[in-house]
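Showing chain A:
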Amino acid sequence: MLDTYVPVLIFVLIVLGLVGALVTLSFVLGPAKPYRRKLLPYESGIIPDTPAMRRLSVRFYLTAMLFIIFDVEAVFFYPWAVLLRQLKWFGLIEMGVFIGILLIALAHIWRKGGLDWE
Partner candidate 1 sequence: MGIEALAESMGQNFLTTTLGKVVGWGRGNSVWPAQFGLACCAIEMIATATAGVDIGRFGSEAFRASPRQSDLMIVSGRVSQKMAPILRTIYDQMPEPKWVISMGACASTGGIFNNYALLQGVDKIVPVDVYIPGCPPRPEDLLNALMILQERIKAQGILPRQ
Partner candidate 2 sequence: MIPEALVLARGVSAGDDWVTVDAQNVHDALAGLKDDGYGLLVFLTCVDHLAEASGEWPRRYEVVYQLRNLETREQIRVRAFIDGDPPRIESVSDLFPPANWDERETYDMFGVVFDNHPDLTRILMPDDWVGYPLRRDYPVGGEPVEFSEEHERWQTAPEKA
């Protein structure tokens, strides 16, 4: 039963090998001379003395959260789409309920003005 996962294993090994080789090669072959002025933050040539960590407005956080919710929702569509034929009606109704709930949530957010930026 496990042999169906062998190609995945080979793929992972190749990826790890390649990435590992690239990283170690560039670490070994590339000269590295870190000194203070090189590690200072780059801001178009000026050494910034203004703190970069400023309190950002809440809108960014709100938009990020909304994105995550609806992005994760999209992830659930993939397995459903693959098995659409086999699941026949049961799958459709099940997904319909799932989408319906999130649609109501989206309508609520839209009405409350969570989507517009200003």
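Behind the choice of candidates: all candidates are chains of the complex that A comes from, given by their letters.
What to note about this one:
Note that in this section a contact is a pair of C-beta atoms (placed from the backbone, for glycine too) under 8 Å apart; a residue touches a chain by one contact, two chains touch by 3 or more; residues count from 1.
All values reported here derive from a predicted model rather than from experimental measurement.
When you check 1 or 2 against chain A in this complex, the one that touches it is 1. Chain A meets candidate 1 in the complex at residues 28-33, 35, 37-38, 40, 42, 45-47.
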